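One protein chain is absent from this view; the other protein chains keep their places.
A, B and C are the chain letters, set down in written order, and residue numbers restart from 1 in every chain.
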Amino acid sequence: MAQITLAKAVNNGLRAAMDANPKVLVMGEDVGKLGGVFRVTDGLQKDFGEDRVIDTPLAEAGILGTAVGLAMRGYRPVCEIQFDGFVYPAFDQIVCQVAKIHFRSQGRLTMPIVIRIPFGGGIGAVEHHSESPEAYFAHTAGLKVVACANPIDGYWMIQQAISTDDPVVFFEPKRRYWEKAELDEDRPPAPLFTSRVVRPGRDVTMLAYGPMVKTCLEAAAAAAEEGKDIEVIDLRTLSPLDMGPVHESVRKTGRAVVVHEAPVNLGMGSEIAARITEECFYSLEAPVMRVGGFDTPYPPSRVEEEYLPDLDRVLDMVDRSLAF
Amino acid sequence: MAQITLAKAVNNGLRAAMDANPKVLVMGEDVGKLGGVFRVTDGLQKDFGEDRVIDTPLAEAGILGTAVGLAMRGYRPVCEIQFDGFVYPAFDQIVCQVAKIHFRSQGRLTMPIVIRIPFGGGIGAVEHHSESPEAYFAHTAGLKVVACANPIDGYWMIQQAISTDDPVVFFEPKRRYWEKAELDEDRPPAPLFTSRVVRPGRDVTMLAYGPMVKTCLEAAAAAAEEGKDIEVIDLRTLSPLDMGPVHESVRKTGRAVVVHEAPVNLGMGSEIAARITEECFYSLEAPVMRVGGFDTPYPPSRVEEEYLPDLDRVLDMVDRSLAF
Amino acid sequence: MTESDFGPDLGEVFGLSHDGHGAELVQLLTPEGQRLEHPDFSFDLDDEAIMGFYRDLVMTRRIDTEATALQRQGELGIWASLLGQEAAQIGSGRAMRPNDFAFPTYREHGVAWCRGVEPLHLLGLFRGVDQGGWDPYEHNFGLYTIVIGAQTLHATGYAMGMQRDGVVGSGESDQDSAVIAYFGDGATSQGDVNEAFIWASVFNAPVVFFCQNNQWAISEPIEKQSRIPLYQRALGFGFPGIRVDGNDVLACYAVSQAALRRAREGSGPTFVEAYTYRMGAHTTSDDPTRYRVTEELEHWKLKDPIARVKAYLVRNGVTPENFFDSVDAEADQIAAQLRKGCLELPDPSPLDMFDQVYEDESPELAVERDKFAGYLSSFEGAH
Partner (left out) sequence: MTESDFGPDLGEVFGLSHDGHGAELVQLLTPEGQRLEHPDFSFDLDDEAIMGFYRDLVMTRRIDTEATALQRQGELGIWASLLGQEAAQIGSGRAMRPNDFAFPTYREHGVAWCRGVEPLHLLGLFRGVDQGGWDPYEHNFGLYTIVIGAQTLHATGYAMGMQRDGVVGSGESDQDSAVIAYFGDGATSQGDVNEAFIWASVFNAPVVFFCQNNQWAISEPIEKQSRIPLYQRALGFGFPGIRVDGNDVLACYAVSQAALRRAREGSGPTFVEAYTYRMGAHTTSDDPTRYRVTEELEHWKLKDPIARVKAYLVRNGVTPENFFDSVDAEADQIAAQLRKGCLELPDPSPLDMFDQVYEDESPELAVERDKFAGYLSSFEGAH
């Protein structure tokens, strides 16, 4: 079995989805000949043609707004937003139309639209290219929001998202695009909207998604050397949240640390902390701790390593939780 | 001293701010001759002219984008968004420009822009006219976010917001526009970014802002008849949050219920619950409870009374907290 | 604005179009009911059809009047009247073929009528029992869209879907289809609408941009949105724009028909500016006396879209015995039905809202619904 990068895995997933269903379209800026700035759509236009892989004019509202019309006509558009920081011009179409049309029409209209967003920092980029806007979408009823963390999930989750009859905002951790894993296409994937324990442990529960899953696994490995046994859960789905495995874990460990790159204030961690506390109140030995980006705009890349949660900051929070 | 409605109080506050500083501008859709759909800018264009009270073309991105340029030129634009649901076309300008320019320029450029948003439901309106988008803005670093709940705060807070050198998203509870209070202009106002205990109590702390403050006060009065002594705090500022009085109160009561109209999932309540739990862990007799809109788009107005937190739902949550 | 001495001619130099190519209004029926011919647009139907239009116009206005009355009596939360814009809507609506698709704003009651949408279904949104009570696919008529301009992009995307389905310029004119996007003068300022123009021109999508310039966006006159005639906006995007007398149902029909035919044939988008007037308030919540003078209203009353059709029919004595009375009678009957139906509209069940958010239910939301159901039932005993 060959090793495959996350970028290639999503590319293969898109290809499989387009092969399986002629109604699947890919649209966005530079998704055609260039294959996207991260090459995630590489080769698709060559093989599926310009009618199915559409280089659009440079306007995100236009991409999502026309996707709504295409969806009404029976197509399943997969819209690429080039970088996280450029999704905002489409925010109105996403929040007021994509998210609400099923509700508005009492289900007469469905919106099987996937919005692919390479997100997060750590690649030394300029402003607007390293953001984590997931909380905006998770707070928006009518959308479903997921984040993949590795090539295997990248391959399967994009196909599952495309076959979902509801709009799915699909976050791809851009700094992990070049990381590899073995993909066994015969091994059936987990359901899309489920979280998963990726490392069992007894002392503390660590919750992450997207780029921070790897960071947390590394932190857990380091902690193990100090005799701390950390359980790591890859949330995978941010809306709906799959809290079952999380509550189960916290009832066992009594401690939880949520980690994400987005600013802590009103980030996913706030909702997760609130829910854990509601459900596991008497099991908690310490308040749910949150590690994330600071409550500032994303800083110049020369300080992003300080801005982003890293092994040390995660472990520091683990210690605070254990010492509480 | 005369009774004054919230709409009139904000109108007077705007007038005072425009009198005090010729750089203050009011801009938006229908803010001129019409005086705004809620008459909050009534008479301002007549008295300050079309150069200072600007009826803009129908485009919210244009309103905020030109406000940025006007601010760079030394003006202090007060932008009216006609209804909560129409702020999204301006989301990109607000999140990527208004919120980030001070940071981007290392403080060389300031953005003294106020974004007025009549928000919330309960007025029997059609879709997009009853939403509570405050969490989107509170999650956005670089913005400050406040909500007034009564005419006295409406009068003072709008002036304080306008004199703030940072961008302020100013939420006005539209269903309270016609409620009256006595305004004593000689009584100095509280600082803008502070929360306030509006009803002291010993048993449970109730946290609200904007339209829900009145609902909570009514609930507290009803609970009092059953011998439950509820402390109500009007948060007033949503970003930054002023948690001091909140923590103090919860350390006393051991119980907290957060109430807002916005959907609970990733609403303000999630952040407040997480912070209270972090700071008052050992004081809590029960998890912080949250009452809010359901995690659906805002429904047709004939069911909005079921959708919105009301006296019964708030009291139900108080009972759950006390019974926990 | 000071005019620089050579500002104006520089304007020329720079290529500002003053030629008013198509500047004058396309009109085929004068306010006095006189038929006119136009070199480029001819009305190719008979008096039978004009009588049909007359009926459409009267029914639409009657439905609108009844809805306004229902709002006044508290049966609707709000109503957006189309008073004065009947011809623009009936003319364009009747120019559509069954497999064409329309994307309306919140004011297209006349188009809805043409698309066979039951008038009662228009009221749900305004009464607050739903947010769009008809099946868009049953009528090829989208749901009312309240966010200004958003539907123009949906229309363009839908038209791109038609292209991909091979029903544009296929040569088989009976299957060829097009989209018509309705929007107002104020909407032309929204980024979305201009992006729709770009998409439609770049992809040569089969969409007719039908702008009802009713002179007002709530309290703002057209001057706040554009300093040139709106139909000229299309010049900037490389497709045709034309202004038609929006109170002339024959001209609106002829121009819309030509534009739709172009679109179906694969010749791309067209911008049609229907020059008309909002005779009523923006909505029942609005008070126009604060911002406009009654003279304006009086002036436009003389151009009433219905009166001129009646004048034409009368002048030419083509109508059967008591045609007008029977139309009025039918209108009153429809209005009565509408009123009855409105009062009987059932309120939605609070629990429905949880089920209509997603196509594939979210487990979270199911829990929320069940909790709330339990909460609601806890009151049952209570009395």
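By our rule, contacts are C-beta pairs under 8 Å (C-beta built on N, C-alpha and C of every residue); 3 or more make two chains touch, one makes a residue touch a chain.
Just so it is clear, the structure is predicted and the values come from calculations on it, not from any experiment.
The undisplayed chain touches these shown chains across the complete complex, A, B, C.
The omitted chain makes contact with just one of the residues A:F86, A:F137 or A:Y209: A:F86. Touch with the chain omitted from the figure is made, among C:F101, C:Y144 or C:F237, by C:F237. Contact with the chain not shown here comes from a single listed residue; of B:D92, B:D153 or B:D203, that residue is B:D92. Across the entire complex, the residue among B:G142, B:P245 or B:P300 in touch with the chain not shown is B:G142. Residues 1-4, 7-8, 10-11, 13-17, 19, 21-23, 40, 169, 171, 188-192, 194-195, 198, 201-202, 204, 223-228, 231-242, 258, 261-262, 265-268, 270 are the ones on chain C that touch the missing chain.
Residues 51, 56-57, 59, 61-62, 64-75, 89, 92-93, 96-97, 101-110, 141-142, 144, 164-166, 193, 239-241 are the ones on chain B that touch the missing chain. Considering the complete assembly, chain A touches the hidden chain via residues 29-30, 32-35, 37, 55-59, 61-62, 85-86, 88-89, 124-129, 265, 294-297, 299-304, 306-307, 312-313, 316.
Heads up, the rule we're going with is that only the chains that are shown with their structure count from here on.
Each chain's centre was taken as the mean of its CA atoms, and the one lying most distant from chain B is C. In this assembly, the C-alpha centroid of chain B lies 36 Å from the C-alpha centroid of chain C.
Look at where the CA atoms of chain A average out and do the same for chain B: the two points lie 31 Å apart. Centre-to-centre spacing of chain A and chain C amounts to 40 Å, using the average Cα coordinate of each chain.
Contacts with at least two other chains are made by residues 130-131, 147, 191-192, 352-353, 356-357, 364-365 of chain C. Shared interface positions of chain A, i.e. residues touching 2 or more other chains, are given as 61, 89, 92, 96, 103-104, 141-142, 239.
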